[in-house]
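One protein chain omitted, others in place.
== chain A ==
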Amino acid sequence: MADLKLTHVEKAYGEVKILKDINLDIKQGELIVFVGPSGCGKSTLLRMIAGLESITSGVLEIDGQRMNDVPPAERGIAMVFQSYALYPHMTVRDNMAFSLKIARKSPEEIDKAITRAAEILQLTPYLDRLPKALSGGQRQRVAIGRAIVRDPKVYLFDEPLSNLDAALRVATRIEIAQLKENMPESTMIYVTHDQVEAMTLASRIVVLTVGEGIGQVGTPLELYERPENEFVAQFIGSPAMNLLDGEIVQTGAETVVQIDGGGLARSTVPTESGDKGLKVRAGIRPEDFIPTDSDAIFSGEVEITEALGEVTQLYFRRNGSDHGLIAKLPGIHANLRRTTVSLTAAPEKVHLFHNGRSLLYR
């Protein structure tokens, strides 16, 4: 039920700046996902929004009100921790009632809130159990329930699923998606390492870089199809996007790049005539490569094949580059090992970067 605004927010521990110039405008009802490499400050940013960590500089506003120095409980937020952080000596019911009791709500009100949350999360049969008598998934749901009963303006999740096994993770992810659907007006911020979680849950994704602030903010497909910079391009998608050095040889609505040690790559990224001769990097996702007989962007010997069933990943070594190249072809192609394969890609799938920034966003 709230907008959230971060303006020039920074965080430093002593001399070390962890977060730099974070500007974010989050609208009510959005589910924002923070992703980024480990140690980039996702948790720190979330905890700053929660009020558990001080804001070194900049302004945090919730519903237009400055929140920098407001204690956590008065910010109207609820946080779900990665470790669940259930109170081990209290039953599920008491866990959920704790914040309401502190807020001196009436017993009827507390009861109503707990009943509702327990129904949403299918926790009714477990209300009188201690956390230690619950499975991981159930504990996670209690942690979410504890947030729900407070009816907060903003929900904060810090890697809520990372302690669950793969199957449960998928199930709980879907539950969270449904939860969001049932509460369309609540704002959620969600930190994760998991790309699938990010792509499926987010209305917008915020990619954080290590020490360089925000890499890009956008819908999942925006980030995938039109990454602003090499960092985001490589961070979103797995395996990461291949980057091939080259030089622009033809400009216009369709740009042609001569790849070093390879062929010509065509891209729909428009360029101006002055760009001719510009050193660029062509970015091609592994899944966008197509085997070809002529006009190859790249050809080389397959070093390793990984047949995953629905796709096969081919690993190439590239001369003059310490990064290999990965292509992902549909179907099973284990027989391609030690053969020479030529690859091309559709022009609209070829991204162009100069000095790390996409030529699309000049």
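In this section, a residue touches a chain if its C-beta (ideal position, glycine included) is under 8 Å from a C-beta of that chain, and two chains touch if they have at least 3 such contacts; residues count from 1.
The rule is short, and it goes like this: contacts and distances are computed from a predicted model.
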| item | value |
| --- | --- |
| Protein name as given in UniProt for the chain not displayed, "Rieske-type oxygenase", "Acetolactate synthase", "Alpha-glucoside transport system permease protein" or "Iron-sulfur cluster assembly ATPase protein SufC" | "Alpha-glucoside transport system permease protein" |
| Listed residues A:Ala78, A:Leu223, A:Val280 or A:Val302, member touching the removed chain | A:Ala78 |
| Touching the absent chain when the full complex is considered, from A:Ala12, A:Ala103 or A:Ala133 | A:Ala103 |
| Where the missing chain touches chain A, by residue | 47, 50-52, 71-74, 77-79, 81-89, 98-99, 102-103, 146, 150 |
